[in-house]
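All protein chains but one are shown at their positions in the complex.
Each chain carries a letter (A, B, C, D and E) given by its place in the written order, and its residues are counted from 1.
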Amino acid sequence: MTDITRADGRSVDQLRPITIERGWSSQAEGSALISFGNTKVLCTASFTNGVPRWLTGKGKGWITAEYAMLPRATNERNDRESVKGKIGGRTHEISRLIGRALRAVVDTKALGENTIVIDCDVLQADGGTRTAAITGAYVALADAIEWGRGKRFIGQKAQVLFDSVAAVSVGIIDGEPMLDLAYVEDVRAETDMNVVVTGRGLFVEVQGTAEGAPFDKRELDALLELGVNGCADLRTHQLAALQPAEGE
Amino acid sequence: MTDITRADGRSVDQLRPITIERGWSSQAEGSALISFGNTKVLCTASFTNGVPRWLTGKGKGWITAEYAMLPRATNERNDRESVKGKIGGRTHEISRLIGRALRAVVDTKALGENTIVIDCDVLQADGGTRTAAITGAYVALADAIEWGRGKRFIGQKAQVLFDSVAAVSVGIIDGEPMLDLAYVEDVRAETDMNVVVTGRGLFVEVQGTAEGAPFDKRELDALLELGVNGCADLRTHQLAALQPAEGE
Amino acid sequence: MTDITRADGRSVDQLRPITIERGWSSQAEGSALISFGNTKVLCTASFTNGVPRWLTGKGKGWITAEYAMLPRATNERNDRESVKGKIGGRTHEISRLIGRALRAVVDTKALGENTIVIDCDVLQADGGTRTAAITGAYVALADAIEWGRGKRFIGQKAQVLFDSVAAVSVGIIDGEPMLDLAYVEDVRAETDMNVVVTGRGLFVEVQGTAEGAPFDKRELDALLELGVNGCADLRTHQLAALQPAEGE
Amino acid sequence: MTDITRADGRSVDQLRPITIERGWSSQAEGSALISFGNTKVLCTASFTNGVPRWLTGKGKGWITAEYAMLPRATNERNDRESVKGKIGGRTHEISRLIGRALRAVVDTKALGENTIVIDCDVLQADGGTRTAAITGAYVALADAIEWGRGKRFIGQKAQVLFDSVAAVSVGIIDGEPMLDLAYVEDVRAETDMNVVVTGRGLFVEVQGTAEGAPFDKRELDALLELGVNGCADLRTHQLAALQPAEGE
Amino acid sequence: MTDITRADGRSVDQLRPITIERGWSSQAEGSALISFGNTKVLCTASFTNGVPRWLTGKGKGWITAEYAMLPRATNERNDRESVKGKIGGRTHEISRLIGRALRAVVDTKALGENTIVIDCDVLQADGGTRTAAITGAYVALADAIEWGRGKRFIGQKAQVLFDSVAAVSVGIIDGEPMLDLAYVEDVRAETDMNVVVTGRGLFVEVQGTAEGAPFDKRELDALLELGVNGCADLRTHQLAALQPAEGE
Partner (left out) sequence: MTDITRADGRSVDQLRPITIERGWSSQAEGSALISFGNTKVLCTASFTNGVPRWLTGKGKGWITAEYAMLPRATNERNDRESVKGKIGGRTHEISRLIGRALRAVVDTKALGENTIVIDCDVLQADGGTRTAAITGAYVALADAIEWGRGKRFIGQKAQVLFDSVAAVSVGIIDGEPMLDLAYVEDVRAETDMNVVVTGRGLFVEVQGTAEGAPFDKRELDALLELGVNGCADLRTHQLAALQPAEGE
């Protein structure tokens, strides 16, 4: 690591200010309004007893996610996907990523025949929206599971979550690997990577893309190390946000 | 007015707690996060220089609005309209209502060939979302117009807004006219009315619907009076929210 | 009322020539081709035994309506909504209005578990299409109910319709309140209102919109009075059209 | 020809009662409400000066057609294609057929850079809707062309229509070739054929389909003969309907 | 027949080189990659036990077909229908034609409650794609039926196919009737006809269209004769392709 300072004063291996407003919604079974700097994502978890028809009778639950962005979350307004009448490739891709990330730490048998839908709506976007979404979604999911346990839809001792999960973006800018890119950094990155890591430090997803020049193994390793450490920091924020629950 | 007390302790002619968080968004040219009790609507105003092709060269601006609800704004999750691939009738109807309400107080010639798109996204819904949207949208619109003036897209002395506008719901429950219905009240109302009123106390829109028994002129008059008074209260909140602007 | 004469020679409180061709369709269970001057709407009522799944077993029937306009009903051709692949906001809004208006006079319990779909297709448009649609739809609905009674889907003594319903537009033009606006009047109206009134003179729906300057209570009252009287006239036409039925 | 009598008393080579109400619409540049028995199709022709972009500057005009059916034109209600959000294959197929049939008798160079859109909306369906549509569309088209000539969009001596065109269905029922099938006949036909023929007796389109058993050359010839004769009869009706125009 | 020679050296009544690669797909229950010269269509038949809900319990099977073209099958790339979000009229029309052609030779009672979906995907297009599709689809269908028999979904002695079916295009170019038009010929044809004929020489479908001048009975007869003979040749290719099956 060099001691380069970034536009917002961070060091290369430092996260933006992270806040997690747990229980933001009074409607959803679990929710969190998460901020990675100016990126703000509202994550809600909707619990329903029962599963989609194709899963009925298998004794397993279902977790799925949908990601979307408000039209003016970004610096320039984007047309609504509902108005366009179709969902764009990027939206689809991120929704699928979030769903996979969460399912990686869930024991669907312990969940029982219940469905949890996670909605991640980006209220304001400044880079890293998908990683903020995954990190906040975990908090909303954890609360929805406890809600289901309280309603006795889930067994009292069932260990539905066998690990936690968080995500962060990393990238190479001017040859320098950096953690948690803000939008102005993201657009300049030669390589852009999203890393999804469990609380135990294992990889759930690694998605690295050469936006500019292709990258080599040494650069990949540097990015992975930054990402793993960043996710460990996020894990601390998630634990803190979920803390009060223990006293309930 | 009788001295009936409502479930939340309000009198029949009392608004729910109103908050207007002006400038919530760091991306939009104008914005407000408005709450009518548990109903929370994020209103953003996007200013662009120029008008749609069909309006070019007429020396007039354009104001339009889009309303939408997050899937879990409500007590039960609704499928996303983007996923369904089409916008429902209710959404269309409310978007059109908001647009008309705002245009009623705008001098589009004074606006010049500029476009302002207002997005009203319901983050949490507890009745009265369309009226909260209109009331908050006015604040976002006012700021976007000032932004345009600052950028010299609008003349320094042009009076674009010739009045303010606010809206509130009123309804008859168990024979009693009431102001600003929360969701539990709304579903029980025999007659449901939305009133859009300017700061000068004139009507922009009156939409009354018999959900149960048809209503007579006397009931209609009682509802209108409640609505006009409620909008006057909302006007005070709008002025307070816009206050700091004068010192800028 | 002043003694202003309108472009077509009517007084301000006079309807256009009204004709109701009951039973126009040889296919539908009830039908009426209604004209308000040059506005012509074909209303058909389709009766089916049974209700949508979500209503099954509740002992209640279902009434719904769909409004549409032929592409060349208007002076300039509009693209078909089927070709565009989506229904516009205006169409949605009017379909919902017609459905609400009819349900306001129907006892769905007396209807039993039967569904009636009313289609209102504008063959020619010259202002007031939604009000002609409601007025004609009532006639088609009444016949479809009698058809259902004849087939013994509805009890012989069940009073399904507890009132009649009609609708008319009113508006202020050059400061003057007028009844039943033709298209050339409609586009000039400062305020435009649609009033849906039962045979007993009660309001089902009041929708007033300031297209130009906002309006005050006095103007609103004048419009309502015109509308109520206009609907009483339409009631007479509906009764006359339904007359032969009594002899059947 | 045998002397079989049909359900409605016609002989096998007889058309149903044909009526053509020319100029039904007060909005369109040309129009006709045509009946083939209980089949009723409203045909309107919309004339616009200019052509689609891809045809600009080629000195040629454009004729296109759209066919649709009201939801309750048929004995059982069909969902609207606008509500389903897509146009069915049958609708597409018939729209294309009507367009081709009309273009076969039009000299697009003589038409000049003008566009005529023909809308054929089936108000009531009892078999043969596409053939009634073509036959009525010709009348609407002829009037729209004269309208364009009156407006001087078309040269005073330009011969835009070099022939007339009509269409009729024929089919084999219980081994017997028959003309102009009503719906009850159509569903029983082993072979179903639509024949589009010009006023001079030439074929524009021949579409024969074995709905039951495949057919041989002798049967095909019998059907073609019936169809050609039926179209000659229709030609007489078209001429009669267009007659008054000469006196104008 | 004259002894005109065509661009590719064929005589007017000669097919292009025909190849049928039976069993091309290792996934489908029946398949054929068919070529009519440079036109190449991959036909797969998907067999499923059971029928759509609307056909359940009637003791009959269901055969349907879908036709599509790869975007670069043609000389210029066409946008994908999946990307456009809707299927064009031409695609619909051809899918329906293929389905009808196949059903004309199938005894759906002998098929039993089984469904066969035929997909005809044009990999390369050089005229006559719909006729190649029908001709190849028959081979795929025959194999899928035998597969179903092998799985005992179809009775061992049930005669599901009571005839074979093939199709070919014919047309008039410079006044000369010709068989199996390649694309360069197709665009020049005054009249274009597709003929679908069974192995026994009976017509299933005759679709003739005047692209240029209308045609007379003599021309129609010449085209039909060419088409019937062409289909007889195609029948020979189908038999040859299906030959090895007998030895299995």
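Some notes on this structure:
Methods note: contacts are C-beta pairs under 8 Å (C-beta built on N, C-alpha and C of every residue); 3 or more make two chains touch, one makes a residue touch a chain.
Because the structure is a prediction, the values reported are computed rather than measured.
Interchain touches from the omitted chain, evaluated on the whole complex, reach A, E. Contact with the chain not shown here comes from a single listed residue; of E:Leu55, E:Leu123, E:Ala158 or E:Ala232, that residue is E:Leu123. Check A:Gly171, A:Gly208 or A:Gly230 against the missing chain and you find that the one touching it is A:Gly208. Checked against the full complex, the candidates E:Val12, E:Ala32, E:Ala68 or E:Ala189 give a single residue touching the omitted chain, namely E:Ala68. Those residues of subunit A that touch the chain absent from the view are 86-90, 92-93, 95-96, 100, 104, 163, 193, 198, 200, 202-210, 213-217, 220, 224. Residue-level contact of subunit E with the missing chain is found at 25-28, 31, 38, 42, 44, 46, 48, 66, 68, 70-75, 77, 80-87, 91, 117, 119, 121, 123-125.
The rule is simple: only the chains that are shown with their structure count from here on.
Put simply, the chain farthest from subunit D by mean CA position is A. A straight line joining the Cα centres of subunit B and subunit E is 59 Å long.
Inter-chain spacing, taken between the CA centroids of subunit C and subunit E, is 51 Å. Work out the mean CA point of subunit A and of subunit B, and you get 33 Å between them.
For subunit E, residues touching at least two other chains, in rising order: 85-86. Taken pairwise by the contact criterion, the protein chains link up end to end in a single open path, with no chain closing the loop. You'll find the chains touch as A-B, B-C, C-D, D-E.
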